[in-house]
Each structure stands twice: as structure tokens, then as C-alpha cells.
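Structure below; questions to follow.
The other protein chains are all here in position, but one chain of the complex has been omitted.
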Amino acid sequence: MSQSRTIYLDYNATAPVKPAVVEAVAQALATGGNPSSVHSTGRNARIAVENAREKVASLLGASAGDVIFTSGGTEANNLCLRSFHEAGRKLLVSAVEHPSVMTTALALGATIIPVDQNGVVQPDSLAELLEAEGKDQSVLVSVMAANNETGVLQPIQELADIAHQYGALMHTDAVQVAGKIPFDMKVLNVDLATISAHKTCGPAGTGALITSVQVGKMQGIQTGGGQEKGLRPGTENLAGIAGFGVAAELAADDLARTDEIEALRDSLERQISDFALDVRIFGADTARVGNTSCFAMPGVDSEVQVMSFDLEGIAISAGAACSSGKVSASPVLLAMGVDETAASSAIRVSLGWGTTQDDIDEFVAAWKALYGRLGQKSEELTAA
Amino acid sequence: MAYSDKLIEHYENPLNIGSFEKDDDGVGTGLVGAPACGDVMKLQIKVNPEGIIEDAKFKTFGCGSAIASSSLVTEWVKGKSLDEAGEIKNTDIAEELALPPVKIHCSVLAEDAIKAAISDYKEKSAAIAKGEAAE
Partner (left out) sequence: MNEQSHVEFKGENMKTPIYMDYQATTPMDPRVVEVMMPYFGAKYGNPHSRSHSFGWEAEEAVEAARAQVASLIGASPKEIIFTSGATESNNLALKGAAMFYRDKGKDHIITSVTEHKCVLDTCRHLEQEEGFKVTYLPVQENGLISLDALKDAITDRTVLVSIMAVHNEIGVIQPLAEIGRICRENKIFFHTDAAQGAGKIPLDVNEMNIDLMSISGHKIYGPMGIGALFVRRKPRVRLRPLINGGGQERGMRSGTLSPPLCVGLGEACAIAEAEMASDNERIRLLAKRFHTAINDRLPEVILNGDDEHRFWGNINLSFAYVEGESLMMGIRDLAVSSGSACTSASLEPSYVLRSLGVEEEMAHTSIRFGIGRFTTEAEIDYAVEHIVKAVEKLRAMSPLWEMAQEGIDIKSIEWADH
């Protein structure tokens, strides 16, 4: 990287790994061992995996026995949806889900639950759809806890209660809330949740599906050895899982800093909206995760903004990282009723444990400069 | 699957390995298990005229738990009467050695081996008694 200092504000794509996590990973890589081997090398590896399982479970208020380690959030979401689809359940998913839920759900003939202009699933909409499915159809509802692009939070507890009233199971993709807000599966009454290590300051390549549903009622995507109760065969990613455990444990510290990070985000939003009246912050009227901000600079294409910030040494994103360079307006924003022009000028800024007030101030300065160069012209156009 | 210290001690320093002359009058031999199943236990008792087991020996083809179970029961039966020895339960063996669930069958095999040895001794002494009576 050419810049002397880089400011990383793309925590929702991947979060920088914490030093203690790196240490745990390095140690596990050096020690090695196949957790299924019966000799002492293998047993030590097994202990490391089981310790991590406890910690990951604890972060989401679940039991260790409920954790099925996977290769990441995408696989965990696939495992959940495909398993219950196989078991004959109809899938109901929200219109703002991550592609790993959305594309899978569409391939499996799911029904989409609409969202309001804030990107929130209204409990009544869910109830209506469940009512329409009828009593004989068993259902799995999957609604993400917080959106990856806007940070908008869903009323998970209410939705779970409604799902249960209709005998449905409730899954939530909790990838973007784990370690950011307190999230207790038992309190919220959700049956299944997805979590990803690298969004929780752990290593990429590890995630988990947490399930309180009886394992016998589920079926894996892969067949093979009996690892992870047979739901996810394959030798465990020892180093990744060990790192995940430490990351989950440290995430508790981040929870204590939630307010601080939210204050940084609010300062950013206040500064830019005070500066430019036409800036539009998506989801600002509803509850959001404190680290995420998604806003549009009218008339300036997202890609142009992102590139300009990169030249300034600031890493942000135009939406989800996985869209593989596709330049198209965010389906999430479109589902919220945002018009295509506004949606294609949106950027996402996401903060984390390493973010400082200086980072925010530098971002704001760069944003103002960019607005000065490109934004005003469009303002004139808008005015005209 | 960690093994208890007692089990490891019996495996590493098994007591009473060996054989008695099978055809000796006071000797009862039990041979249980099958090679194809992965365990075979040969347990022998030497009984004195008062009906007390004076000595016991074993040879076992099987896992560590099977060897430890054999070693333990040969210790236990010594000094017991046949009836007392016959009352040894597999659960006692499993408990003493803290056998993991997948190894419970080893203790069952050890119980079977004592019973087989006792009944072999009884059959043999009955046959001898019969022979003596016939004389």
C-alpha cells in the first residue's frame, strides 16, 4: 500500500484480526493435530476445538453443544436453509438478506417477506405470510439480525414470537451483530443463528451455525466423517476455530465499547449532514447497529466515491464485498424503496475496535473535499 | 478418551499373566471372546480342596481395557470361594477402572471369563468325583 497511513472503515466486509487472536492462531498452527485422532496430539487439538466451542456459544447465549462449526457465514446459512428445505419446510426470508441467504432461498423456492422504507420487517407482514401458508405447512423463517449494508436492526424477538405462534422455526443471520450488540439467542427466542469469525475480529474461513434444533431433524450439505455431529463432516479448521474462540471471548470487550463506537459513527453522520443538506442517510430513522453508516452523496456514483477515498488511503465500500465487482444498485436499498439513482450513489462506512476520532475526522475531511469537487454540481442539478 | 490411572497401571504392569497346566485337577479354564471381534480372554483359576481360589492367571488378546479388566479380576478372585467369585459383576470392574462407555464390553467379557472358569472347574471336579465314585 502506497499511503503512509491507511484508515480502515470497512469492518463489515472483514474486521482486522486482534493480536491475541493472531497469537492463538499461530499457536494452533504450530501445535497441529487432527481433533479426531485418539493419540495425545489429537486429543490436545480436540480440547482446543471444544474450548472454542464454549466461547462461541457463550457470545450468543447458547450452549456449546449447539455449535456446528463451518467454513464461514455463507456455509452456515446454506446449511440451515438447505437442511430445513430438505426436511420439507417452506422458507420465508426477508427482502434485505445477505446473498448467502437470498440466492440460496430463491433457488429453493422461498417466499420473500417485504420490508418497510426503513428496511425493517414488520411483524404483521410476517404474520400475514405465515397465515397464508396454512397450518399444514411447516416453515423456517430467516431474518437477519442486522443488515450488512445499512446496519438496520430487525425486531428479532417479536418476529421469533410470531414464527413460534405459527409453529415455525426462527433462524437469524447474526453475522453483523455478534460482538457489536448484546445478542442472546435464549432471550430473543431464536432457534438457529449464523455467526462468522472474520466479522468478529477472528480469522476468515471459520463460522458456525448455532442450532437448538435436534440434530436428528437436520441434514448436512456434505457427507463424510462424523465431525460436527455429522452435520458438517471434514477435518476441523483447528487454527481458525481456536482463533474464533479467542475472538468470541474478546468480543465481550467490544460490547463494552459499543457506545463509544456509536458516538464516533454519530459524529461522522452529524458532520456530513451539517455540511451538506442533501446527504441522505439510510436507515437513520430506525434502530441500527452503532458501527454502520450507509449514506448517499447525490449524483456521485458509489464507485467513484470509493475509488477517491482509496486514493486518500481510506478503505470503505459501496455495499457488500461479495458482489464481485458488479456495479449495480444495492438490492437492499431498492427493497427499502430507495430509487435507483440514489441507491447507486450510496457508500457504506463501518467502524470497529481500531477506529479513532482521528480516523473519522480524516474521513469527514476527505468526504467534504470530494463533495466540494463533485457533489455541488449535482446539487445545482437537483435544485434545477 | 483419557484412561484412568488405575487402568493404565493394570495395562502397563498387568498382574497374574501366565498359564496353569490346563489338565491339572484344581484348575478351571475359561476361554471367552473371539479373535474376529478383537478380544479373546483366557482366565484360569486354581482352587484348593476347601473350594477357595488360591491363584489365578490370564492371557488376553484385546485392547488395553480388556487387559486391565483381566488383570483386575484375577486379583479380585484370589482368596474368594467359587460362589463369591461368581458374584463379581461387570459393573464393579467398569467402575473400578473407570471404563469409558465404549469399553464396557471388556468388563462384561471379564465377568464371562470368571464364570466360564468356575463352571469349567465345577464340571471337571464333578467328572472326577463321578470317576472316583465309579471306582
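First chain written, first letter: the chains are A and B, and each begins at residue 1.
In this section, a contact is a pair of C-beta atoms (placed from the backbone, for glycine too) under 8 Å apart; a residue touches a chain by one contact, two chains touch by 3 or more.
Since the model is a prediction, treat every value here as computed from it, not as a measurement.
> If you put the missing chain back into the full complex, which of the shown chains would it touch?
Contacts of the unshown chain, counting the full complex: A, B.
> Among the options B:Ile45, B:Ile67 or B:Ile114, which residue touches the chain absent from this view?
Going through B:Ile45, B:Ile67 or B:Ile114 one by one, B:Ile67 is the residue touching the chain not shown.
> From the listed residues A:Leu92, A:Leu238, A:Ala251 or A:Ala296, report the one that touches the chain absent from this view.
Of these options, the touching residue for the absent chain is A:Leu238.
> Where does subunit B touch the missing chain, residue by residue?
1, 3, 8, 11, 14, 17, 19, 31-42, 58-64, 66-67, 102, 105, 108-109, 112
> Since one chain has been left out of the picture, which residues of subunit A touch it in the full complex?
Subunit A touches the chain not shown through residues 1-3, 6, 8, 10, 13-17, 19, 21-22, 25-26, 29-34, 36-42, 44, 47-48, 70-75, 77-78, 98-100, 103-104, 107, 196, 198, 203-206, 221-227, 233-241, 243, 303, 306-307, 309-310, 314-318, 320-325.
Here is the rule we use: only the chains that are shown with their structure count from here on.
> Measure off the straight-line distance from the CA centroid of subunit A to the CA centroid of subunit B, and report it in whole Å.
Each chain reduced to its C-alpha mean, subunit A and subunit B end up 62 Å apart.
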